[in-house]
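Note that one protein chain is taken out, while the other chains of the complex remain in position.
A, B and C are the chain letters, set down in written order, and residue numbers restart from 1 in every chain.
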Amino acid sequence: LIVSLTTEAEPAVVERALAGLGLWVRRLEADGRVQFYVEPGSARVNAAEVSRVPGVAWLAAEPSPHPLVDAQGPAVRVDDVSIGGDAALVLLAGPCSVESETQIHGIAERLAGFGVEFLRGGAFKTRTSPYSFQGHGEPALGWLRDAADAAGMKVVTEVLAPAQAEVVARHADLIQIGSRNMQNSALLAAASARGRPILLKRGMASSLEEWLLAGEYCLLHGAPAVVFCERGIRSFDPHTRNLLDLGAVALLAHVYGLPVVVDPSHATGRRDLLLPLSRAAVAAGAAGVMVETHPSPADSASDAAQALPLDEFGRLAHAIRSGPTAAAVDVD
Amino acid sequence: LIVSLTTEAEPAVVERALAGLGLWVRRLEADGRVQFYVEPGSARVNAAEVSRVPGVAWLAAEPSPHPLVDAQGPAVRVDDVSIGGDAALVLLAGPCSVESETQIHGIAERLAGFGVEFLRGGAFKTRTSPYSFQGHGEPALGWLRDAADAAGMKVVTEVLAPAQAEVVARHADLIQIGSRNMQNSALLAAASARGRPILLKRGMASSLEEWLLAGEYCLLHGAPAVVFCERGIRSFDPHTRNLLDLGAVALLAHVYGLPVVVDPSHATGRRDLLLPLSRAAVAAGAAGVMVETHPSPADSASDAAQALPLDEFGRLAHAIRSGPTAAAVDVD
Amino acid sequence: LIVSLTTEAEPAVVERALAGLGLWVRRLEADGRVQFYVEPGSARVNAAEVSRVPGVAWLAAEPSPHPLVDAQGPAVRVDDVSIGGDAALVLLAGPCSVESETQIHGIAERLAGFGVEFLRGGAFKTRTSPYSFQGHGEPALGWLRDAADAAGMKVVTEVLAPAQAEVVARHADLIQIGSRNMQNSALLAAASARGRPILLKRGMASSLEEWLLAGEYCLLHGAPAVVFCERGIRSFDPHTRNLLDLGAVALLAHVYGLPVVVDPSHATGRRDLLLPLSRAAVAAGAAGVMVETHPSPADSASDAAQALPLDEFGRLAHAIRSGPTAAAVDVD
Partner (left out) sequence: LIVSLTTEAEPAVVERALAGLGLWVRRLEADGRVQFYVEPGSARVNAAEVSRVPGVAWLAAEPSPHPLVDAQGPAVRVDDVSIGGDAALVLLAGPCSVESETQIHGIAERLAGFGVEFLRGGAFKTRTSPYSFQGHGEPALGWLRDAADAAGMKVVTEVLAPAQAEVVARHADLIQIGSRNMQNSALLAAASARGRPILLKRGMASSLEEWLLAGEYCLLHGAPAVVFCERGIRSFDPHTRNLLDLGAVALLAHVYGLPVVVDPSHATGRRDLLLPLSRAAVAAGAAGVMVETHPSPADSASDAAQALPLDEFGRLAHAIRSGPTAAAVDVD
């Protein structure tokens, strides 16, 4: 926002009034004329309210760079499940990778019993090292779909390459774009063209604006909806794998009015922080929580240390649901 | 942790078992002999449990660098108010700076009515610019003490220099060390020697270990107790002033068993995020919430944009207290 | 490195000796037995030298996760041009995007006159916003190739999707993987399978290990060589677009023995820092410098503010090649 003043305005008075509204104001001047620049990160204040400040002549505003995202709204439907808005908290859970048909069927059955709506599991895995297990590929997609169907669940799984978009879209209800690919524009376009909603994980060090613009790519290329997923950003502290940014969750949920899901497993890499941070995520505005779980982490093909044993997950799911609700919270 | 194996152990089996416990394991080897290094940031696992893994011969552990902090315990008493442990959520609130005797009395009265336990307010202000208002100094300490006494509240206020330690300790129940001074060892020593508990704000980019070691300075130099305060760390995203790190709060509260307070005002600089992030802080394990508030932010001598008007603060206080509780949450 | 001691060793003496070699040592113990863990980021010290420290019984070391990268060596040939090792400094320059056949021919001619070895230019552009210019695609590749051939230069250009790998490889001598795609494993594999060397830009917040592992993907999937390109990482300071990490350049060049190129244009986004930072890059160990330049930045289809006008580039190229000095350097 650039605020221009009337000729009779007292700049210091206007400046105080703008700050009093909660705005971060920078004062610029030339030859006795003063203008104010309101930093984009300020608390959202209604432009009409700013215009009414005595001494304000006119306002120039930056057009939003992501009109489609702005227009989406807070709730998204994935088949018959709602995420965000007034919907109940959604759980998304499953193993890091789909290891076998038997494994995923067993997991799905247990998770359904815990009330989990979405079965997650990697068929195509992207790994930091080329020597790590890269997933069982297309067959695993079929196992995942069948296991979810048998248990009455939805499927969320990641797509890694444009050429996989068609087959992933055939098996998944919600297509995941991983952190490493948040700005992979070719993949965003290909995945979005399939008519399925997208679960868009935040990049390792993505700004909020970059994340929203990646969502804009999805909607512009045909995705019916985007659910954002915060999974921790890069940090200097080795006590957690990544740094969970719940301020970004609160911003998306309460200021931008968008559905957000939180993945505390990747955010921390630590089982002992999953419950407090899941609850905190919900309190901050998360519409869902996604957790990695495995019947026997020691036998997991990947990410063993961060997977929660299934029975512990059951207690976690119960505790999250019995805790604070996701109901919209606003001060005004 | 360094894990050494028995001669007959199968390294791959032990490695899987360690990962299955939730540990981040690095494998090192020489001439066919294998050892594992467990990264310090892994989920806390009982050493006895690790020792029982078949094939483990012995463990070497790093001694804690902060034994006094480890011994403190989760709850701290400040006069007759408890912070942390089983105590009810504590609120700390007040203006950025103590502007006048009248102002602070009026604020204290209102805050007491909202059930706020601690009156905060700056007498000595540290500012990024030398041209910004630096506080009214010693007289303001007296006004603050009197206002708190009249309203039946405790006082928390910041000390900036060793020479101020005596006078601040005479007026405050809880002495605040600000972010910019978290590693100011001379100040930590002087402030701690006065026998008052310390509220230790985290530095702008301090690691968890640096923060705990700063607490160790305090306890070693005579502070009866330390309450940690997370107030946001440096971030690349301009949408919030700083980045609130609730993972650190969960770690301190649930893994280290320490009392932590969260300051969402400085963490975000935005009024519109205070409620969701206050609730999230409590859900993550915060024992208290500290908020900047002012009867008329437009007239505030400092930090106008981030201060919440008093009446809005009243609604916030009510909403935080009626929300999720601070009860300890553990997965085990 | 885990250092185990002989039974008669005096741990404190060994610890001092290890630190004296430049190692970051952590001491772990149990029941009077001591072991040391040497942090991976320590200065590289020959293992034999560590073994000779009196009191050291044996060492366990972590196997390198990127053996192919380790084996590559410091110099790479791209057709008849060498990058790294004893080769002369290489310049890579050109416009952000290839805008027309005429434009790129004109630029190539000028750049060849300045002694630039590689013509750069985007045919497929990845942009933060879906509404920004995305490049002229395949036709632009032909213009770029022809212009480079006419001027006796090599071509470096970016590939964005696996499906483009074949056509890009047909036109480029060196295939660029951009920052946003550094961990796009499907793209790394597809681009590397074409038998061309890869220019691998570092991700926005990639650790050194992640960058080297991305290089390992390339070599494992068939790339004959990888040249690393530092282009700035995410930073909290708005004075430069990104933060140029010349420590990483020195590490790759002097500790890992790998060819690195530096892109100060994207690192800073500021023309007024190009010369000092180009010189600093070379002093730190860069084998080449890549700069965005345009005949008339005001008419550039993208990144106008960071492109250097061609004539200023000529002076920059001359100054970089004539060798760094401490004297004040300004482009104007």
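The working rule: a residue touches a chain if its C-beta (ideal position, glycine included) is under 8 Å from a C-beta of that chain, and two chains touch if they have at least 3 such contacts.
Being a predicted model, the structure only gives us computed values, none of them experimental.
Contact with the chain that does not appear here is found for just one residue of B:Pro11, B:Gly106, B:Gly142 or B:Pro162, B:Pro162.
Set against the missing chain, the residues C:Arg44, C:Arg170 or C:His318 yield one that touches it, C:Arg44.
Per the touch definition above, the residue from A:Arg16, A:Arg196, A:Arg234 or A:Arg279 contacting the chain not shown is A:Arg234.
Here one chain is not drawn; of A:Leu1, A:Ala123 or A:Leu213, the residue touching it is A:Leu1. One chain of the complex is left out; on chain A, the residues touching it are 1-2, 4, 26-31, 33-35, 37, 58-63, 234-236, 238. One chain of the complex is left out; on chain B, the residues touching it are 65, 126-131, 134, 160-164, 180-181, 183-187, 203-206, 209-210, 213, 216-217, 220-221, 233-234. Residues of chain C in contact with the chain left out of this view: 16-17, 19-25, 39-44, 89, 205, 207-209, 236-241, 243-248, 250-251, 253-255, 267-273, 276-277, 279-287, 296-300, 304-306, 323-326, 328-330.
As a working rule, only the chains that are shown with their structure count from here on.
The distance from the centre of chain B to the centre of chain C, with each centre set as the mean of the Cα atoms, comes to 40 Å.
Between chain A and chain B the centroid-to-centroid distance comes to 27 Å (mean Cα coordinates, whole Å). Put simply, the C-alpha centre of chain A and that of chain C have 31 angstrom between them. Within chain C, residues 234 each touch two or more of the remaining chains.
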